[in-house]
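One protein chain omitted, others in place.
For reference, chains read A, B and C in written order, and residue numbers begin at 1 within each chain.
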């Protein structure tokens, strides 16, 4: 997969920096390229549930954001993407020093993009798959 | 649907009060009973995306929490529920003075509960369906 | 919801009659109108699994078809719909003299329609919810 213009990284980062929810939850960009987007999050009390696991909603937010930006990295200068729907399976309790998300575009299309996000816990260097999401996105023209 | 013990409301509220993510996102209990759970959220800059719509992840968190507590209200004193997976469709931009979520149990089971959440925007008293989620939950014994 | 032209029923039925899978599985139209579509299926050995329940795949086919036609009933003469994705929860074993499916459009859009299908078993006149599906559809121009 290829980006559609030279400065796509700038456009992507600028948009990410306007995501209030990412800042609220502590989700940061790790790295990205055309069709993929990696994020990280250090769990704080703010996003935990009653067992001190990271709440499903925080993992879902991370998965949706990362998959959306994986698709966004392939848009032209005048296009953006909207999440149509997503589905996430929670595979194990998300307890960890760090949460990583690896998103990639599974299928680009004319109007519909489908991305996948894998969410991992990291403890003492050991990465475990904690959640997996499939995200359907619609390409729209920017206003 | 019927609660399994007299003081179930106390147990439910106590657990909700331990949901760090709910507090972070500003999700509050509106009302609940056996098999249903209603929440509300006043959108703040913290949960908006770049168009000032409420971010899909915040709606998903609200939908997951509300559906989970709808099922939790039917558990015995020693049981709780874990989200196995959920799927959410974003139906229109979530712009509003207030966001409401109406969750109910669609099917109780021995081990698996399925709940649904409808998320509405409210503007000048007009309620519009903004998202709908289906949530699959597993009944587990509390430690 | 309103049909876009007078003879929409003819167009809908003509398309349904070309669905090879519907005939293979024994899915028949019961009734329909603008934005809704009802189907029925009498379980035969052909669609059962090893416990003599109707197989999830047959219920999913019925749910997808019915939701798709609920949206199709709202298209113009030159448009049709494609299933982008669907999700189905199997709520109880599908054992019955008859299987019914009730589909309706949850949200029409410019390019994306979202429909829901409820699948019921019928035994001695008693209807029980056996499955529920959410279906995302894309509006496309006919060739």
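The rule is short, and it goes like this: a residue touches a chain if its C-beta (ideal position, glycine included) is under 8 Å from a C-beta of that chain, and two chains touch if they have at least 3 such contacts.
Small disclaimer: the values here were computed from a predicted structure and weren't measured.
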Contact list for the unshown chain, restricted to visible chains: A, B, C
Of B:3, B:95 or B:112, the residue in touch with the unshown chain: B:112
Residue of A:29, A:91 or A:122 in touch with the missing chain, whole complex considered: A:91
Of B:40, B:87, B:102 or B:132, the residue in touch with the unshown chain: B:87
Which of C:73, C:89 or C:115 contacts the chain that the document leaves out: C:89
Touching residues (missing chain, whole complex) on chain B: 84-85, 87, 111-112, 114, 134, 136, 138
On chain A, residues whose C-beta touches the chain left out of the figure: 87, 89, 91-92, 106-107, 109, 114, 129, 132, 134, 136
Touching residues (missing chain, whole complex) on chain C: 15, 18-21, 23-25, 45-50, 55-58, 60-62, 64-65, 82-90
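The criterion applied here is as follows: only the chains that are shown with their structure count from here on.
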Turning angle required so that chain A lies on chain C, C-alpha fit (0 to 180°, nearest 5): 180
Interface residue identity across copies chain A, chain B - same or different by half: same
Distance between chain centroids, defined by C-alpha means - chain B, chain C (Å): 28
Intercentroid distance (Cα basis), chain C paired with chain A, Å: 33
Junction residues of chain B, two or more chains touched: 87, 89
